[in-house]
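A short worksheet on the structure shown next.
Left out: one protein chain. Kept in place: all the others.
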Amino acid sequence: MDAYTILQQAISGVATGGIYASVALAVVMIYRAIDHFNFAQGEMAMFSTYIAWSLMHAGLPYWWAFILTLAISFLGGVLIERVIFRPIHDAPVLSHVVVFIGLLAIFNSAAGFIWDYTIKPFPSPFASGGLFGSTLISLHKAGMIAVTLVVLGLVYAFFRFTEVGLAMRAAAQNPESARLVGVRVEWMTALGWGMAAAIGAVAGMMIAHDVYLEPNMMIGVLLYGFAGAIVGGVDSPGGAVFGGFLVGIIENLVGLVPFVGSELKLTVALVLIVGVLMVRPSGIFGTRVVRRV
Amino acid sequence: MTVGAGPQAVIPPKPVRPPSGLAVAGISLRAWRRFWLVLGIVVALTLPLFAGSFTTFQLTQAAIYAIAILGLNLLTGFNGQFSLGHSAFYAIGAYTAAIMMDQWEIAYYWTLPAAGLICLVVGFLFGLPALRLEGLYLALATFALAVATPQILKFSPLEEWTGGVQGIFILKPDAPPGLPLDQDQWLYYFTLAVTAVLFVCARSLVRSRTGRAIMAIRDNPIAARSMGINTALYKSLTFGVSALYTGVAGALGAIVVQFVAPDSFTFLLAVTFLVGLVIGGVGSIPGSLAGGLFVLFLPNLAEQISKGLAWGVYGVILILLIYVMPSGAAGLVRLVTMRLAKPSG
Partner (left out) sequence: MSRPLLEVENLTAGYGQTRVLHGLGFDLGEGEIATILGANGAGKTTTLRALCGMVRREGDIRFDGRPIGGLSTEEVVRRGIAHVPEGRGTFVRLTVEENLRLAAITRKDRSEVAADFERVYDYFPRLRERRRQQAGTLSGGEQQMLAIGRALMLRPRLMLLDEPSFGLAPMIVQDIFGILRTINSEDRVSMLLVEQNASLALDLANRAYVLETGRLVLSGPAAKIREDDSVRRSYLGY
């Protein structure tokens, strides 16, 4: 095994990591918005991608379908929050987890039912071929990384510099205090869900070109995205993206280790991730909340 | 002497039980509880006589899931440590039983204590590093465990033991000679007995000083520590005991299903346990029984409603159940009882 192979795998890992990073970003967005993890994130993204596919099959050009899908996903996210989660917002956390599991099952099953289980190709908005003609990384993957970084930038700016972003963070962290400064907490939560659904849709549409569109396409990816978000630090969008890339690299490099091969790739990668957590229990860039007792 | 708590440790006193002067329809709550218990026992004991072979088999599985869920309950419900990895312990128990019965021809009943012991140790060892992690992060670590398990079970170098992807087949044990029961019925009663013993033990544990220390850690770890409770030891021990329960369930599962294979023990199983825990009632021991019944029969019900959308229907049912009983079946029972109860006399 030479340095070139390692480098190649590492870069390939960055490329795959782009996928995980966009999923991780969506995961962290909603965590920021509602202080909860959305386990159904992946399935919602998959469903959005199918909607985009249908729109394109109905004749809509790529970017129109893209934008329309974002809008539909946003509305869908808001609707889910209002209809499904608002009524149980007092329930214990674990009950919420079960509702997420239920949502996951519904989306997965519905997608298979409506669009069947055959694998469908999904177009890329970027030209085909390698980046600068090289074989190291395809134009699509490079484009995907670029899109992820752009979305990250927008999200970061949103939370840091806009008032709505600040209000959303406050509403998620401490709803009662947020009300006391006049923040309409319900609206913020719904908005957060909408945004997270839209970001998930972006991730899904980017990923589908590489892994092909089918109802289970997000399941493997979500795990790594989830792991990336946690490793990077669940309350840091930048950390999540970094974590996503890191996980991609780890996954690819781990596959090179002779004993491990592809059988145990997932396991070893996860073990390494857990190892990172042992050293930094709140993730690499996560903020440790100082609790004064 | 309570392990892990020095002589100065202040363990919370017995919780206040609802005033024993409450009654529903003129009958005291205590009497009601006894009534339900007796009724339950009678029904459980006589069921195989009416139910067919397959239903008996299903009920046996429900009881096994109930034990596994009770294991998870001890860790998550009573000690506040979140686990998405209990499918791993279930698998360890199952494979222990399978290997013992298939390769060493040991009788099935010895596999239970063996599985329990092995899982106790593994659980405790896992619980030690897990002390550093909380909530979401612990979830990921246990999830990693759940995902790793089928992969490790399929791992080629271990095939000689695990049977690789094909798994291991076991022979179903016969009822002891002299009893007029067929194999399914005997396994049902055997499982029932094990379930009863484990549930009674769990109840005693929860009501003991140790149990209150465990719950204190869940409710306020900082306060618990400042009262002299050795949280690290208790948390790891609870992990071990929790794994023990689920491991015994796994062994029983292997015996009853007569087959173990890596793909039966994916993280989906861990999710199933979690669902059962919540629907039955987190922190409620009888709730785990309800949970076991739910997770066994709900998927069947969903499939009957719609074959093509089976998972979707399952998801809808789950969400509806949470609406109706956000704190699980146990929570609903508590609510109804409090509404109906009036001071007696």
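Order of writing sets the labels: A and B. Residues in every chain begin at 1.
Convention: a residue touches a chain if its C-beta (ideal position, glycine included) is under 8 Å from a C-beta of that chain, and two chains touch if they have at least 3 such contacts.
Keep in mind the model is a prediction, meaning the values are calculated, not measured.
Student: Since one chain is left out of the picture, which of the remaining chains does it touch in the full complex?
Tutor: Missing chain, whole complex, touching shown chains: A.
Student: Which one touches the absent chain: A:Val185, A:Ala227 or A:Ala240?
Tutor: A:Val185
Student: Which of A:Asp2, A:Asp90 or A:Glu176 sits in contact with the chain that's absent?
Tutor: A:Glu176
Student: Considering the entire assembly, which residues of chain A contact the chain that has been omitted?
Tutor: 163, 166-167, 169-170, 173-174, 176-185, 235, 287, 289-292
One rule holds in what follows: only the chains that are shown with their structure count from here on.
Student: Which integer distance in Å separates the CA centroid of chain A from that of chain B?
Tutor: Computed from C-alpha means, the inter-chain centre distance equals 33 Å.
Student: In the complex formed with chain A, which residues of chain B make contact?
Tutor: 76, 129, 132-134, 136-137, 140-141, 143-144, 147-148, 151-152, 154-156, 222, 271, 274-275, 277-279, 282, 308-319, 322-323, 326-328
Student: Spell out the residues on chain A that touch chain B in their complex, using ranges where they run on.
Tutor: Result: residues 37, 84, 87-88, 90-92, 94-95, 97-99, 101-106, 108-110, 113, 223, 226-227, 230, 234, 263-264, 266-267, 270-271, 273-274, 277-278, 281-283, 293 of chain A touch chain B.
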